[in-house]
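Left out: one protein chain. Kept in place: all the others.
For clarity, chains are labelled A and B in written order, and residue numbers in each chain start from 1.
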Amino acid sequence: MNAAAAEPFDDVRQRARADTFGLWIFLMTELMFFGPLLFGYWFGRVEYAHAFAVASRHTDVALGTLNTALLLSSSAAMAAAVAARVRRATRIATGLLLITFLLGCAFLVVKGLEYRSEWHEHLFPGTGFAFSGEDAAAVRYFYFLYFALTAVHALHLIFGMTLLAVFAIALWRGADEFAAPRRIELAGLYWHFVDIVWIFLYPLLYLLGRSGT
Amino acid sequence: MSNGTERVTEADNYLAAGTTLRSWLTTHDHKRIALLYMISITAFFFIGGAAAVLMRFELATPAGDLVSHDTYNKLFTMHGVIMVWMFLIPSIPAGLGNFLMPMMIGARDLAFPRLNLLSWYLYVGGGLFTVVALIAGGADTGWTFYAPFSTLFSNTHVIFVLFGVFVVGFSSILTGINFIVTVHMLRAPGLTWFRLPLFVWANYATSIILVLATPVLAMTLLLLAAERLLGVGIFDPALGGDPLLFQHLFWFYSHPAVYIMVLPAMGVVSEIVPCFARKRVYGYRSMAYAILAIAIIGFMVWGHHMFVSGQSAYASLLFSLLSFLVAIPSAIKVFNWLATLKGGSIEFAAPMLYALGFIGLFTLGGLTGLILASLSADVHLTDTYFVVAHFHYIMVGGAVMAYLGGVHFWWPKIIGRTYPEMWGRIAALIAFFGFNLTFFPQFLLGYAGMPRRYHVYPERYQLLHVLSSAGASILAVGYLLPLGYLTWSLFRGPRASSNPWRATGLEWSTSSPPPPHNFAQTPVVTEEAYAYDSSADPKESRA
Partner (left out) sequence: MSGELLLFPPSASTAATHLDRLMLALTLLMSTVIIIVGALLVVFCIRYRRGARMPRANAPSRSRRIELIWSTGPLLVFLGIYAWAAHDFLELARVPADAMPVFVVAKQWMWKLEHANGRREISELHVPVGRPVRLTMTSQDVIHSFYVPAFRIKQDVVPGRYTTLWFEATQTGEYDLFCAEYCGTQHSLMRGRIVVMSPADFAAWLDRGTQQPSMAQRGFALFRSYGCDGCHGANSSVHAPKLDGVAGRTVALADGRNITADDTYLRDSILLPARDVVAGYAPIMPSYAGQIDEADLMAIIRYLHEGAAAQGDEDEQRH
């Protein structure tokens, strides 16, 4: 017979603190994971300032701004969901989780539209890249970073959305213990992190070269 | 709580609590997970070791008469990949650490038991993936995967192998998170930071490195794969990229990685030496601070792998200085171990032989590291066998000996049986002798100019290579012997008491093997660590 899993914690509050602590450490590892890409961006920004500015102007700032608004709203919805869950308003919490999820979906759809038009404009750094001439290498480097950063971000977003879907469905089905307030809070922390990463990516990728003329 | 040699009843024994394969593969018990790790680690060790045996066979003659150039290049690549990522990095933290960390702090399990199981699955999955890649032909880039060879020129299964390493990396990260939270939050009452065993300190510092450095490796490997698949141009000079960028990113992880490998080994030595000298560790606080200093400064020295790479002289000057600085806390540890021995009452059980071997071999390896940190010397010695000898002294003479010492030391606790002591000592001595015969000649080879990763070489280097290969055959015996007698003891070894070594430490206050939840009641700690008294009789372990 399998031994029951040992409950290492003395009480629920200690467990909650441990979970939160663990998630913060995990978020630090995520920073170190994005780190090389951001370092590569900083390097390119310094070495190829002109080319980076040119490249950045070819991103779709309207869609990028829309996406920023969508994500910020989703974080607001997420925070509200957590608050609702903590005060045991489970139906409201479920609804807010769903709204957060849908806003995430909207973000992905907009991102998909952007990727599609960028593919058609040959901005994807493969063969037949749109730019030629002296700046081409650096512009290509910018676009590699653009696709890598936004794709890795999107992957993290999808993972977050999966979490939200699982919890929303669990709450709707009445699995209150599985979708405990503590866990919704942790999911919220993760969601806000994904949002914050985007808040850094947005100016780096979209607004560079757009100040002034 | 039993402290005699009476047979432990089924319900009190984590090994007997569930005997189906399923109970093992779905366990949340950190002790079972530790055993799962140790079994898989052993398997990978012998796979990596087989590659080394083939290499040493080939290198006994100057000509390439055993394998082709390409095969040899794949052998040293897979040897490095498997030994670094599938053996050395997990061995002490995930093998011994998983078992001991909760017990040493009086906890029932790690903070996140299910995450722990996931760590093991990621490790085994990634490791198996790498082995399949090996069978499919492996990679020939060296474990360092330098661009542009790995991105544009190698025709082997580079991405296949990278992916295995990538997955194993996540195993490391999750273990690191687990350990950090466990040490912060699950210490027993009275167990303040400066009462912790140094093994806990060592694994805690290692976990910090694991969580901060491994993600950089993960991203670097992804970039390498992107470069190889999509021709993006980050590392390709023809497309405006920089091969040195790869080296910076790679070594930013891989230098702290060597501290991931050696800090836990130092932790093991700090548990064994006081026990068999019956004396508390000299300078406990300095030892703890030295561990943290090594971990922190270790993040700042990666450029010492790149002195001749084309990096600027100013960068090299800085990295060299920092590399000398990181040697200071290591030296302090060696002095403190020696001072622990002085005035002790020393018994030469097998674990102690391994620990003493560690002290000597780590010192020699560390001193040669200082030579390599010296800029003008490194110009001559880098990329030669001198470097190979240096890191094998630390990794094999150091980390592997410490791992084996730890396995022997905690074997009675983990398995509930003792191993044959005479064979333990013989194996330790054979390994020590074989190790030195294998690797000391390589220092001479390096100074004489023999480059590393050479399949064939000029005849004048042959004598030293023959000595090295002879040593390797002896070293192999030193490793096969424990495989034999430890396996034998699993089934036929005499039952162990709860504290056969009369060691301090909370883990020794439980039965051998421990019950599933470690402690019936959470212990309360009132003493410093290593409360040994060399003139006392065998002590009862602490409650």
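Here is the rule we use: contacts are C-beta pairs under 8 Å (C-beta built on N, C-alpha and C of every residue); 3 or more make two chains touch, one makes a residue touch a chain.
Only a predicted model underlies this, so the values are computations on that prediction, with no experimental measurement involved.
Chemist: Out of B:Phe160, B:Phe324 or B:Trp423, which touches the unshown chain?
Modeler: In the complete complex, the chain left out is touched by residue B:Phe324.
Chemist: From the listed residues B:His30, B:Arg280 or B:His392, report the one that touches the chain absent from this view.
Modeler: Missing-chain contact among the listed residues: B:Arg280.
Chemist: Identify the residue among B:Leu229, B:Leu338 or B:Val524 that touches the chain left out of the display.
Modeler: B:Leu338
Chemist: Of the listed residues B:Leu25, B:Val379 or B:Met422, which contacts the missing chain in the full complex?
Modeler: The single option touching the absent chain is B:Val379.
Chemist: Which residue numbers on chain B touch the omitted chain?
Modeler: For chain B, the residues touching the absent chain are 61, 64, 69-70, 73, 140, 142, 146, 148-149, 152-154, 237-238, 240, 242-244, 277-286, 307-310, 313, 316-317, 320-321, 324-325, 327-328, 331-332, 334-336, 338-339, 341-348, 356, 359-360, 363-364, 367-368, 370-371, 373-380, 382-384, 444, 447-449, 451-464, 466, 534-535.
Going forward, only the chains that are shown with their structure count from here on.
Chemist: So how far apart, in whole Å, are chain A and chain B when each is placed at the average of its C-alpha atoms?
Modeler: For chain A versus chain B, the centre distance works out to 35 Å.
Chemist: If we count contacts the way the header does, which residues on chain A are in touch with chain B in the complex?
Modeler: Interface residues on the chain A side: 1-3, 5-10, 14, 17-18, 21-22, 25-26, 28-37, 39-40, 43, 48, 125-127, 137-138, 140-141, 144, 148.
Chemist: Give the list of chain B residues in touch with chain A in this complex.
Modeler: Against chain A, the touching part of chain B is residues 14, 17-18, 20, 22-23, 26-29, 102, 107-114, 173, 176-178, 180-182, 184-186, 211-216, 218-220, 223, 226, 230-234, 239-241, 245, 249, 516-518, 522.
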